[in-house]
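Rest of the complex left out; these chains stay put.
Chain naming follows the written order as A, B and C, and within any one chain the residues start at number 1.
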Amino acid sequence: MKHENALKRLKNIEGHIRGIERMIEEGAYCIDVIRQIQAVEAAIKKVSTMILDEHINFCLIKAVRGEDIGERERVLKEIIEVFDTANKT
Amino acid sequence: MKHENALKRLKNIEGHIRGIERMIEEGAYCIDVIRQIQAVEAAIKKVSTMILDEHINFCLIKAVRGEDIGERERVLKEIIEVFDTANKT
Amino acid sequence: MKHENALKRLKNIEGHIRGIERMIEEGAYCIDVIRQIQAVEAAIKKVSTMILDEHINFCLIKAVRGEDIGERERVLKEIIEVFDTANKT
């Protein structure tokens, strides 16, 4: 399956988030909660980078090499939007 | 309970991530997956900001007003570490 | 001239930086200095976004529409590198 590694990481992140929910329910110290959330943020960013890299190295390169001008423009605009969003998050 | 709103949001994020896992399992287009992950990133950042704001406005202000010099230094170092990590993520 | 507006902004930023140098020489309060540096950071980011947008809307679109496969790949790799650097700064 495509993105198998990313899928595994998302399942871990899901478990990590459940752990943070428990911390909050048990009244953990704010800073400890925030540190765990920051770890989740870094983990999700990693997954997003992995999928983006795969997209660039396969789908995007293939489309840019292809004959279809409309498709080439489409994938370009798409990736620029993704980068713009990433820059703002 | 403290951070009740944050807890609710984390449960939503958990569901969102499960949705992304299904997208990957069903072979969704990379860019659609990435957009969902970016939405999760923004949602988690929001939760982390909420908890941080509460920490600053309650625990931190209280400690800084308090008599205990060691405690004042401790909370200051703690918050600077959190901000440093946030700046790098 | 191309990037005329960006050029004007860079000249302003140059003057802004000279002002910050004077602040430091005159022993200004750190936080006031930092606030001015943060204003410069935002101003430079704005210039970089302006030039990048122009590049995307003219050079990049033109290359992606063009016949030269090698050139199409080259401009794509180039823009991805720029975005990667932006994401890390």
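Quick note on the criterion: contacts are C-beta pairs under 8 Å (C-beta built on N, C-alpha and C of every residue); 3 or more make two chains touch, one makes a residue touch a chain.
Quick caveat, the model's predicted, so the values are computed rather than measured.
Counting every copy of the one repeated chain, the full complex in this structure comes to 4, with 3 of them shown.
Keep this in mind: only the chains that are shown with their structure count from here on.
Taken as a contact graph, the chains are arranged in an open line, each linked only to its neighbours along the path. Look at where the CA atoms of chain A average out and do the same for chain B: the two points lie 16 Å apart. Taking each chain's centre as the average of its CA atoms, chain A and chain C sit 26 Å apart.
Under the contact definition stated at the top, the residues of chain A that touch 2 or more other chains are 79, 86. Interface residues of chain A, counted against chain B in their complex, comprise 1-3, 6-7, 10-11, 13-14, 17-18, 20-21, 24-25, 27, 30-31, 33-35, 37-38, 40-42, 44-45, 47-48, 51-52, 54-55, 59, 78-79, 82, 85-86, 89.
Across the complex, chain C meets chain A through its residues 56, 60-61, 64-65, 69, 72-73, 76, 79-80, 83, 86-87.
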